[in-house]
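Every protein chain of the complex appears in place save one, which is left out.
And then chain A:
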Amino acid sequence: MSDLKPSDPTPSDLRSTPLEAEHQRLGAHLTEFGGWNMPLRYTSDLAEHRAVREAAGLFDLSHMGEIHLEGPAAAAALDHALVGSATAVAVGRAKYSMMCAEDGSVLDDLIVYRLADEHFLVVANAGNADLVSRELVQRAAGFDVVVTDRSASTALVAVQGPRAEEIVVALATEADAATLRALPYYASAPVTLATGARALAARTGYTGEDGFELFVGTSDAVALWRAALAAGEPLGLVPAGLAARDSLRLEAGMPLYGHELDTTTTPYEAGLGRVVRLDKTGADGAPVEFVGRAALAARKVSPPARVLVGLRGEGRRSARAGYDVVTPAGTRVGTVTSAAPSPTLGHPVAMAYVTPEVSAPGTALAVDVRGRQEPFVVVDLPFYRRATA
């Protein structure tokens, strides 16, 4: 072994979530992520991953950005600022969307929750939250809407896994139990927790499992975290860190900003062209001009230089982000963006950008793993899809 990365250097400029002391108490390995000091794992990446697939995992997502838009033109402002249609989102529902630059490149991928007719919540990635917040303020100028970044006063705790519903129902008042059980995927509802705190419960997540994300005020975070552990542990829930979150989302084929998405990528390369609504119309039925529209419209009709694919490893060795994808003859055809040994499937998986000619499922490729060619085959994404009842 060479030098170890120091296990928990806490540079003073790293931000802390309200749950940091809880993580330390649980013995978490902390790591820098998006400018935050976050739990990487508590015990074992693999055990945490498996717990989410088989029972439930508890995640601290308080590093995510929460930006609210309120006012008569909230939907119109978002229609202009993002590539999707906020107008088309029903109250109580949520939509995966992206913020693009004028050139069509992705500034962030985010979730838009419509909390009321004139009230939206935008949840942005931790590392992009400040940028998204600033851009939303700028892009909303001239619209009758107030943009408020409430990231600093909002904590976010996720319960993910097949036992998530039972656990979250146990955390809420009896009056809200039915609401939670009936909550559809990509929907949200305000609930009162048994601790007395108000929470926004959303049936969303980033693991490929059923699950809930609970937004609460920062002062309510510790009580919620402890209550979730107490209610969930008998059902198999464990606290889960960023390492498990990453391997879970990779198995589920979900993009990670900074890996599959960045400012050199448009949604089309990432296979997410469906989130771009070039034809969106506002509440009045008129076409909507949005930031990046012209570039994206042009990109949509031009042949892609590269496409995102799934790769299944035939051997035991995992690829890593940044490794070259090559043909069996050794010609470089792409780059790995995310990779891991899949705990659920038992073989290595990777996402990679490759040239279109080698992107068809079944194509035999290789990844240059530190000088050795390891065989991989192109497969459809996601790698893992949960069995639905």
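As a working rule, contacts are C-beta pairs under 8 Å (C-beta built on N, C-alpha and C of every residue); 3 or more make two chains touch, one makes a residue touch a chain; residues count from 1.
Just so it is clear, contacts and distances are computed from a predicted model.
You can't see one chain of this complex, but its UniProt record names it "Glycine cleavage system H protein", from the set "2-hydroxyhepta-2,4-diene-1,7-dioate isomerase", "Sulfite reductase, dissimilatory-type alpha subunit", "Tryptophan synthase beta chain" or "Glycine cleavage system H protein". Note that of A:A243, A:V276, A:V336 or A:V367, the residue touching the chain absent from this view is A:A243. In the complete assembly, the contact with the undisplayed chain comes from A:D45, out of A:E22, A:D45, A:E66 or A:E165.
In the full complex, chain A makes contact with the omitted chain through residues 1-5, 7, 29, 40-41, 44-46, 243, 246-247, 316-318, 320, 340-341, 343, 370.
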